[in-house]
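Every protein chain of the complex appears in place save one, which is left out.
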Amino acid sequence: MIHLESDYNNGACEAVLRHFLDTNNERSQSYGDDRFSQHARELIREACAAPEAQIYFLAGGTQTNATVIDCVLAPYEGVLCCDTAHINVHEAGAVEFTGHKVIALPSHEGKLCADELRAWLEAYFADGTAEHMVRPGMVYMTFPTELGTLYTADELRALHSICRQYQIPLYVDGARLAYGLAASSDIDLPRLAQLADIFYIGGTKCGALCGEAVVFSQGHAPVHMLSRIKRHGALLAKSRVVGVQFEALFTEGRYLSLGCDAVRLAKRLRHLFVDSLGYLPYIDSPTNQQFYIIPNDDLDRLRKHIGFEVWCPVDATHTACRFVTSWATTDEEIDLLERDLCSFKAADKKEPGNNCHQALSLL
Amino acid sequence: MIHLESDYNNGACEAVLRHFLDTNNERSQSYGDDRFSQHARELIREACAAPEAQIYFLAGGTQTNATVIDCVLAPYEGVLCCDTAHINVHEAGAVEFTGHKVIALPSHEGKLCADELRAWLEAYFADGTAEHMVRPGMVYMTFPTELGTLYTADELRALHSICRQYQIPLYVDGARLAYGLAASSDIDLPRLAQLADIFYIGGTKCGALCGEAVVFSQGHAPVHMLSRIKRHGALLAKSRVVGVQFEALFTEGRYLSLGCDAVRLAKRLRHLFVDSLGYLPYIDSPTNQQFYIIPNDDLDRLRKHIGFEVWCPVDATHTACRFVTSWATTDEEIDLLERDLCSFKAADKKEPGNNCHQALSLL
Amino acid sequence: MIHLESDYNNGACEAVLRHFLDTNNERSQSYGDDRFSQHARELIREACAAPEAQIYFLAGGTQTNATVIDCVLAPYEGVLCCDTAHINVHEAGAVEFTGHKVIALPSHEGKLCADELRAWLEAYFADGTAEHMVRPGMVYMTFPTELGTLYTADELRALHSICRQYQIPLYVDGARLAYGLAASSDIDLPRLAQLADIFYIGGTKCGALCGEAVVFSQGHAPVHMLSRIKRHGALLAKSRVVGVQFEALFTEGRYLSLGCDAVRLAKRLRHLFVDSLGYLPYIDSPTNQQFYIIPNDDLDRLRKHIGFEVWCPVDATHTACRFVTSWATTDEEIDLLERDLCSFKAADKKEPGNNCHQALSLL
Partner (left out) sequence: MIHLESDYNNGACEAVLRHFLDTNNERSQSYGDDRFSQHARELIREACAAPEAQIYFLAGGTQTNATVIDCVLAPYEGVLCCDTAHINVHEAGAVEFTGHKVIALPSHEGKLCADELRAWLEAYFADGTAEHMVRPGMVYMTFPTELGTLYTADELRALHSICRQYQIPLYVDGARLAYGLAASSDIDLPRLAQLADIFYIGGTKCGALCGEAVVFSQGHAPVHMLSRIKRHGALLAKSRVVGVQFEALFTEGRYLSLGCDAVRLAKRLRHLFVDSLGYLPYIDSPTNQQFYIIPNDDLDRLRKHIGFEVWCPVDATHTACRFVTSWATTDEEIDLLERDLCSFKAADKKEPGNNCHQALSLL
């Protein structure tokens, strides 16, 4: 049995736990001033080639999004994103709780389209009634997206350029950043720090017990950021808890390498599902979140061997399902899954090609 | 050098870290449904003799207060507390951020006075203009208080009885609950669960890396609590992070015993400061937070041997300082401090009695 | 020159001003208890055949929407509406300011589609991750809509029935209700009170200087409504200001008759624009807001005779414009406009039929 329900169904990567043990007897400052957090910030600045960056550590993803967005926006501003964005759908209204509108543009496989963003902003600023509308104050995107897809450097550059033109900060939610960097051919941390005004490096889903590192790339964090964070209930007294973890993750390239492992295993998974089993991808994801179209008749049998998440119905007889690898997934687990599903396939007496054909006909 | 600046200058107690290691390879559910959180809830219900209790795990103290208070209050309600209460002073307005007024009554060594609370409520409900005022919807108290003091069971019972009469829930902030339970002669967890409608069992300051356990004693948590918590950015995806820790803390009586250790060491500290060094207590605290009146001339020399926090000026030549023991403080550290301050005292050529006398004259 | 920019470019209907004069020397209670407000409530209950209705008077439309929506929704709930809804577009984020998400469904000429609403609700409640999403707590619609269109009684009944099924209140924004009732063949106040759980009777745009009457049809206003309204800054001390006006408007059927006058003049306008001038309607509105497609070449000349609002570009050479009649518009003004535009047309040397043909070809 392999568990691919999510990338937060695990503990922490070994180096993180070991670092907790190694540092446990030290006493430290608090509220972000501890030496672990300070060192972790240095390591992140180096990894991002962003010596001016200001970095804040928070506990979780929704908290980070709500806090960053509310702190950066003026009260009368809203945040632009695509309609599948996490903040628009799956954060229980945490951004609206802080008083800001989430303005949704169409999603293209989880991504914002630069042309549509530009057209929206042009129309807004040309509208004589604009002052009666929520003013756009930030563009939010996820990397990788909620659908596992990635922006290319060109796409990101186009979005960044529009944001520059309208003097609106571009904020990248990197809850799964390790996996995005591992899968991207042209975006690494330094480039991300150049193109995103603000981004966060996800820890919770990428090897840590908890914790996210918010990076203001050029150092333009709002004034009194500590008070702002505390007011959101997001300031950890024992800040070393996140500092220690990011110190471990940004030592010896661990953050990047754990992403690479998970993406490599996602590719093995893809080979198994598409090439061997003949399932069709629901979406073409290069990262650790994989989505396949599963005939409903197969669902129960699959569940005996693999934990996954039902994503959405595709048609009356097929369901899109999500399978997520993580730093905790092992080659042994995929080996076992291959063996399990191989017999599964045999029992099924179906040709992968047929499944494939059948699924294709749905689209 | 001993560090008594705070009870969050440390890592986690050994059992907590060990339990992280032991459970790290398991896969689990998320958002509170993981087996660690479920088991921790069972253990807490047993420890509280509160089989109906509903329990939620959050990451930190300010977050917990803001979330609980906002979720329990009706929109037009405020929370009553004494003016030194943490929510009124040191949470950067996190409660007001959620739209609610903090209504402050006088503090008596950090405590609410039942008679004053009753008088306030009587006056409010007798006031013909009450509907133009913020309605009282909760009474908040800390146990121990911000000044290290404790309510007796009789005091707590009196507050609880008033709350019953006015149908207002009583909420106890237990950020340092382990130390309060250790020092109290008549309040234990079952009694607390009887007298507080809601309370939280502090983890961050009491042996955990992070995490607080909110207990709705009679099980009357607001509906849709998960959505409410998430909306506050306070729902941990990887909920096991707190569940694992409370599982460890509520196994083999660890939560209570680590509190006892810290309180025992606070007593040793008190003996050293008052009896040996002749300092006067600034406040008579039976718990892990100790406050002494230090002549300003002694401050720098003290700082060579001990980390502490300046609390407030007492007069032109004396300062109240806070010294905090925790589960992480050791007998060896106190031994060393005794040796260090003994020589300190000798070098000082002062009689403790004199200091004492001098300090008394200030009050 | 006739001013059709809006229905709030005027003062108050004569009866309203006269009633101010007649009552000016009386002294009255405040905060809603004055005899004018109480009598106005009685008159509205009678007009709505809703003896149980609870009625609150507020000052303006955005204030009313934000206050009602926030007071009725639970904190974790959002409001469903169509994407062109006033609260979603033109209230500067006033609903989000109160912490609630506006959830937009597609607009069909300004209207919600019952089937789409049902499908959305079914999908929401079938979604296993629903508790991570904003819960639907109200359906908002406008009558007439922002595009001047009207729901039929069947359409309204269908929406109401879905709301019943899901126990979600249906709220009707009646900023221009007088004009909607005048133009509707099958919805009058009693029927509206049966089908809408909450609605407001617009005063500002319908004959009053200011003021809107919120009706909870079955009397299910939230508890402590006065405190809730005050907390939103929406409680008028001198409440008679709105009470006096609604007393005048709901005496001798004035509210309905002023709506009829405006709709009759809108029909004259339509005859002039479509039949005489050959412009195409941009949208088929039976109410006081009329939208026509104007060749850009005509805009400046039109502006010499008529004040109107540019709505949106239709194509490179045509613009949709809004012309709004109100209780203050007179037959004499339309007469004059007919004369002015008749000469305008003659000067133009164009055949209306040609314009018409040209415009049609765009669609």
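Chains: A, B and C, in written order; residue numbering restarts at 1 for each.
Note that contacts are C-beta pairs under 8 Å (C-beta built on N, C-alpha and C of every residue); 3 or more make two chains touch, one makes a residue touch a chain.
Computed from a prediction, not measured in an experiment: that's the story for all the values here.
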| item | value |
| --- | --- |
| Shown chains touched by the chain that is not drawn here | A, B, C |
| Contacting the left-out chain in the complete assembly, out of C:His220, C:Lys238, C:His271 or C:Arg303 | C:Lys238 |
| Contact partner of the left-out chain, one of A:Arg135, A:Arg176, A:Arg254 or A:Arg270 | A:Arg135 |
| From C:Asn24, C:Gln167 or C:Ser185, residue that would touch the chain that is not displayed | C:Asn24 |
| Selected from B:Gly11, B:Gly99, B:Gly203 or B:Gly259 as touching the chain missing from the view | B:Gly99 |
| Selected residue (touches chain absent from view) among A:His19, A:His160, A:Arg176 or A:Arg231 | A:Arg231 |
| Touching residues (missing chain, whole complex) on chain C | 3, 5-6, 8-12, 14, 17, 20-21, 23-30, 59-67, 91-94, 97, 204-205, 209-210, 227, 230-238, 240-241, 244, 307, 328 |
| Absent chain, residues of chain B that touch it | 76, 78, 89-93, 96-102, 104, 128-129, 131-134, 310 |
| Chain A residues touching the omitted chain (full complex) | 31, 70-71, 74-76, 99, 131-132, 135, 224, 226-228, 230-231 |
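By our rule, only the chains that are shown with their structure count from here on.
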| item | value |
| --- | --- |
| Chain ID, smallest distance between chain and overall C-alpha centroids | A |
| Copies chain A and chain B - rotation angle from C-alpha fit, nearest 5 degrees | 180 |
| Distance between chain centroids, defined by C-alpha means - chain A, chain C (Å) | 42 |
| Intercentroid distance (Cα basis), chain C paired with chain B, Å | 53 |
| Multi-chain contact sites of chain A, meaning residues that touch two or more partners | 91-93, 97 |
